[in-house]
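Structure record follows, encoded as structure tokens.
Omission of a single protein chain aside, the complex is shown with its protein chains in their original locations.
Chain IDs A and B follow the sequence of writing; residue 1 opens each chain.
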Amino acid sequence: MYRYDEYDQAIVDARVAEFRDQVERRLKNEISEEAFKPLRLMNGLYLQLHAYMLRVAIPYGTVDSRQMRMLAHIARRYDRGYGHFTTRQNIQYNWMKLEEMPDLLADLASVEMHAFQTSGNCIRNISSDQFAAAAADEIADPRPYAELLRQWSTLHPEFSFLPRKFKIAVTGSTIDRAAIKLHDIGLELVQNDAGEIGLKVLVGGGMGRTPMLGHVIRKYLPVADYLSYMEAILRVYNRHGRRDNIYKARIKILVNDLGAAEFARQVEEEWALVKPLGLDPPPSELARIAAHFAPPVLDANAPVEIDQSNPDFANWVTVNTHPHKAPGYAIVTISLKAPGEIPGDASADQMDIIADLAQRYAGDEIRVTHAQNLVLPHVRRADLFDLWQVLVSAGLATANLDRASDIISCPGLDYCTLANARSIPIAQKLAVKLAPQEADLGELKIKVSGCINGCGHHHAGHIGILGVDRKGEENYQLLLGGSGAEDATLAKILGPGFDENGIVAAVEKVIDRYKTLRADPAERFLDTYRRVGAEPFKEAVYG
Amino acid sequence: MPRLLTGNRLETGDVLWWAGSDWSLHLRDAVAVDDEGEALIARQLPQERINDLVLIDVDATPDGWRPRSTRERVRAVGPSVRPDFALPSLPVDAI
Partner (left out) sequence: MAEVYRLRSDPEHTAPALPLAEYQSGGTAVRLEAGDDARLLVPHLGTLRRIDIAFPKFREGRGYSSARILREAGFTGEIRAVGVLYVDQLMFLTRAGFDAVLPETPIDPAVAERTLARFPNVYMKAADSLQPIWALREQSNA
């Protein structure tokens, strides 16, 4: 994976010194909160309901064991012994003190990590496919392309005060695990007729208040033009995106208002002007970055067949591992969704254990997924049993990947000042109720958000739940039929909302009806819904 | 309806309740500010030491203050999903 050189390190170190200076000036009242708040937000520091919350960037969701141990250290030293992995592949700490932030950021910088641009109206952490470099279905590792973007977007002088936040995802596979149609910019590596890698560019996707799917504005962008073209997109958005209404300020609104074709035309026009300015690095820079991402040396003779006589182990292998591009290896997903626990939370001790496992078994890499789980990307199948036993003892062997109890949930009103309703308790109750029958239900993605901003991706849920405030009471809307994958669709509201117990009962009714409607046991809930439509489910819930 | 003054301490982010002459970490120490609330905020603001100053509506109950909104009950107690961190002013299930 990527390692900093002296230039990268110097920038992160300077950022720590800058924030130390800014915090000192704030604590001495040399600057007002009004002037300081945007500065702390640009370092990922929010003031939430109980304390400050720090969002640490995990670029394209990749960390090594040394970094994971530092995340555990931070949880112990500065927080209450745990952290929350987020739907954008980052980690959040909930009990931060402003006065300790400079030391914390210095600790992070010591392992090549930071909190740059994890909030604010700027280009946020670049997200990617959690199976990068391991999946058999990719044409190339997307992370070098994401790292190039990370560097280009870090402290960008023109694009640090955009109309609104800006999220970019990159994938190297047609199987979309990065939700590229639901990002401000989605990038997919593609090959031209000559076999050269370029980028398919989608713009204007997003969830939140006005969910939309992105539009392809360029089918093939040569890598040599990558950054200048991004510059052109961002400039068109920075100049013409709406600033009069915060709810209409995302690029999707601009693309929708202009039409994708007109937006693309304006980008091309701007690109013609900026391309000659020399904004694109030479191919050697991408090659330099890509060399860092060379996968570990894999044993071509690693055995494929393994003893699966232990039924719990065999079930975990079936549910939580994916085929690796090398036959004797597997991609392991560690579920952070034990039913009844808080989705995405991991204790410092668990983080240390996962760091040890990554070092011992997985080429020293860990990935964070947008579904709030962790991935060990390169595990010899012959090591799976030993690894699983360690996971069992750490409470990390829940075999529920992409099943009913693998629920995405934002922090909601238990932590977040934007939230209108609690989301974690809903996820907990549903997971406990549904876990006993989830093997029968197959793939079922339930996603819970505590407000319209949609950090819980409710619009991309096969079953989505949105918490709202109804006359001072927590109320929950039920949405069906969403997907964030390559078959992306936006979930639609089924009908009137429910209270906390009502929403759990409603989801159970939907699932009971699905079981009677599915064409065969292998038909997913999403496919049944797409085939039969909303009506039978409406009737089941409200009828 | 009684009103309380609350905010978060700049240095630590701690949730604070106005207790008459100083701030307290505990809702149970809060005193109703009622009509003086706006004046208190006007006095505190220029000092720039407490963030997100706001007056909230509460009910007086035999067990003490009960904020009207879920959000303020969560602020007074802590995350409902982490009862191990709960502050003592309200029972967690009162959220």
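Things worth noting here:
We take it that contacts are C-beta pairs under 8 Å (C-beta built on N, C-alpha and C of every residue); 3 or more make two chains touch, one makes a residue touch a chain.
Predicted model only: the values in this text are computed from it and were never measured.
One chain is not displayed; in the complete assembly it touches the shown chains A. Residue A:18 is the one among A:18, A:33, A:349 or A:443 that touches the chain missing from this view.
When the missing chain is restored to the complex, the residue among A:238, A:266, A:398 or A:449 that touches it is A:238. Even with one chain removed from view, subunit A keeps its contact list with that chain: residues 5, 7-8, 10-11, 14-15, 17-18, 21-22, 25, 30-31, 34-35, 38-39, 121, 151-152, 154-163, 227, 235, 238-239, 243, 273-274, 277-279, 281-282, 284-285, 288.
Just so it is clear, only the chains that are shown with their structure count from here on.
Per-chain CA centroids place subunit A at a distance of 34 Å from subunit B.
The part of subunit A that touches subunit B in the complex is made up of residues 26-27, 29, 32-33, 47-52, 80, 94, 96-99, 342, 413-415, 419, 421-422, 424-425, 428, 472-474. Here subunit B touches subunit A in the complex through residues 8, 10-15, 48-49, 51-52, 68-71, 74-75, 78-82, 85, going by the rule given at the top.
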